[in-house]
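Removed from the display is one protein chain of the complex; every other protein chain stays in position.
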Amino acid sequence: MSDRISVAKTYKLYIGGAFPRSESGRSYPVNDSRGGFLANAAQGSRKDARDAVGAARKAFPGWSGATAYNRGQVLYRVAELLEGRREQFVAEVAASEGTKRGESIVDAAIDRWVWYAGWTDKIASVFGAANPVAGPYFSFTVPEPTGVVAVLAPQASSLLGLVSVVAPIIAAGNTCVVVASQDRPLPAITLSEVLATSDVPGGVVNVLTGRTAEIAPWLAAHADVNALDLTGAPEAIRADLERAAAGTVKRLVRGGRGEPDWAREPDVSRMRAVLESKTVWHPMGV
Amino acid sequence: MSAPSQTELSEVTRDDASLRRFLHGLPGVDQVGVEQRAATLGTRSIKKASKMWAIDTAISMVDLTTLEGADTPGKVRTLAAKARRPDPEYADVPHVGAVCVYPDMVATAVAGVGDSGVGVASVATAFPSGRSNRAVKLADTAMAVEAGATEIDMVIDRGAFLSGRYGQVYDEIVAIKAACGGAHLKVILETGELSTYDNVRRASWLALLAGGDFIKTSTGKVSPAATLPVTHVMLQAVRDWRDRTGELRGVKPAGGIRTTKDAIRYLVAVHEVAGEEWLTPTLFRFGASSLLNDLLMQRRTQLEGHYSGPDYVTVD
Partner (left out) sequence: MSNWEYAPAPESRDIANLKPAYRMFVDGKFVEGSGDPLKTVNPATEEVLAEVSTASPSDVDTAVKAARRAYDRVWSKMPGAERAKYIFRIARLIQERSRELAVLESLDNGKPIKESRDVDVPTAAAHFFYHAGWADKLGYAGYGPDPRPLGVAGQVIPWNFPLMMAAWKIAPALACGNTVVLKPAETTPLTALVLAEICQQAELPPGVVNILPGAGDVGSELVNHAGVDKVAFTGSTEVGKLIQRALAGSGKKMTMELGGKAANIVFDDAPLDQAVEGIVNGIFFNQGHVCCAGSRLLVQESIADELLDKLRHRVSTLRVGDSLDKNTDVGAINSRAQLEKIQELVAAGDAEGAQRWTSPVPVPDKGFFFAPTVFSDVQQSMRIAREEIFGPVLSVLTFRTPDEAVAKANNTPYGLSAGIWTEKGSRILWAAQRMRAGVVWANTFNRFDPTAPFGGYQESGFGREGGRAGLEAYLDV
């Protein structure tokens, strides 16, 4: 056994593929489930949120325009990298959530990436349609990503919950700004490191840490955000956030009360919630 | 408008290649769109005085036609008599636009119409197929003109057109036009063989460039003959020609127009697609035979307040 002092990690934000500190210069202590200090996390501000939305918007054309096959491989690559850092995540999740089920949680998170990786090139055929309209027209409906999605990540499930909300959003071709679990943000930042070293283009996923109630209203009201995922929204401000979102008619992913059991096999509803249907018509003639 | 001047238009007829560039540079025609427009416009409801006016106008636009192998001078004389005085009981019925016959019947027709003002139109140029050589077509035309035809209805060489030999089609129309002398030239496109509206538009422009006074849909020997959407496309061509050159050219749908209702639909199209100045027999004709009697019956219905019957109008 060596007595070497380990190199502690500095946890920062993840915006546009880079790891900046909060522009506010603030940080807040993150404790483990028994109250022991784990690390300081950046306490993101409204300006960080603004920057993240800008990065997500900038990344949107490239990501939504990538082929479904390409997106699938990118998501699968995330699973591969996550697998490689499995032990690290198990330790981090165990520390954050105080659970003994760290291994099965991380395994499920990896498998979830694989599940959604396989969806990218099925979405159009499962959600799209050829419409048998009553006239000499070819009409088809294709699903398209809604755009930039602001996500309030689950507060309890720091990794599996996070992956379960982010993966469907980007599998569907959206980009997102995620506010990580307020008290359990560390797995989210470590996941960001995985994303940064994988093939997910910078800006497709942006991760903010800090006070959910402080950042969320700015995202809910931001006019360049198309959808708001309220899964991890504090109950007290949930209605306020919905009201703010109405200002630009945002799509809402409400989630239910309390956190769902993330270990359950997912369905397609989270992808459907961030997809638009575009119907195209063209006459058929010579 | 970015229209080429007359001289620019003469440039486009220089050779096959420039004709092709011009004709294929015309805006395309969307089949569904033009058919929908024709159908929608076909729902116009023409009543009372406007209907009476339309019936009389339509009568004056009829090219009363007989183009049968069984035609005889007797048949043509009967036709001419009917052309001059369509309804013996109503003297105010206008005479028709013209009678339309084969070249060998022209002389009979000329005698038959006399000084009534009814024109004599003759088909020519190896009608209806046009499958002969230039000399025969010219001779055919000359024969009709010499016999007194005031209007020549020629057919284009659809084979040449469909294989892209636009120059050949153009030259032939120019040559026939020259042979017409003072007679008006109607150029039959035989749209039923052209298959697409794009082709109808191109053939219309080709005929207009070559000097055709009228563009005409069909010989009546090929199905489909005239249709409303085809006529729309041709009306657009003469309208666009007017916009570019200031000249007014005519349109003649022929074949398949049998009822007053049909005829009024065509007149509405003339009115709203080309414009009011085309609502005259000098710029619009119907190639038809049975249409006339339906117009006469409907006219009586308008005047007499009850439906008429076929026994009250003459068969020929």
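Chains here go by letter, A and B, matching the order in which they are written, and residues are numbered from 1 within each.
By definition in this document, a residue touches a chain if its C-beta (ideal position, glycine included) is under 8 Å from a C-beta of that chain, and two chains touch if they have at least 3 such contacts.
Predicted model only: the values in this text are computed from it and were never measured.
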Of B:S50, B:T72, B:S163 or B:S195, which sits in contact with the chain we cannot see? B:S50
Considering the entire assembly, which residues of subunit A contact the chain that has been omitted? 126-127, 129, 131-135, 137, 139, 141, 146, 223, 226, 238-243, 245-249, 251, 254, 267, 269, 272, 276-283
Which subunit B residues touch the hidden chain? 1-3, 27-30, 32-34, 36-37, 43-51, 53-54, 57, 236, 243, 267, 271-272, 276-277, 279-280
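Simple rule for what comes next: only the chains that are shown with their structure count from here on.
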Quick one: subunit A and subunit B, Cα centre-to-centre, how many Å? 69
Can you list the residues on subunit A that touch subunit B in the complex? 136-137, 283-286
Provide the residue numbers of subunit B that touch subunit A in the complex, in ascending order. 30-33, 35, 195-197
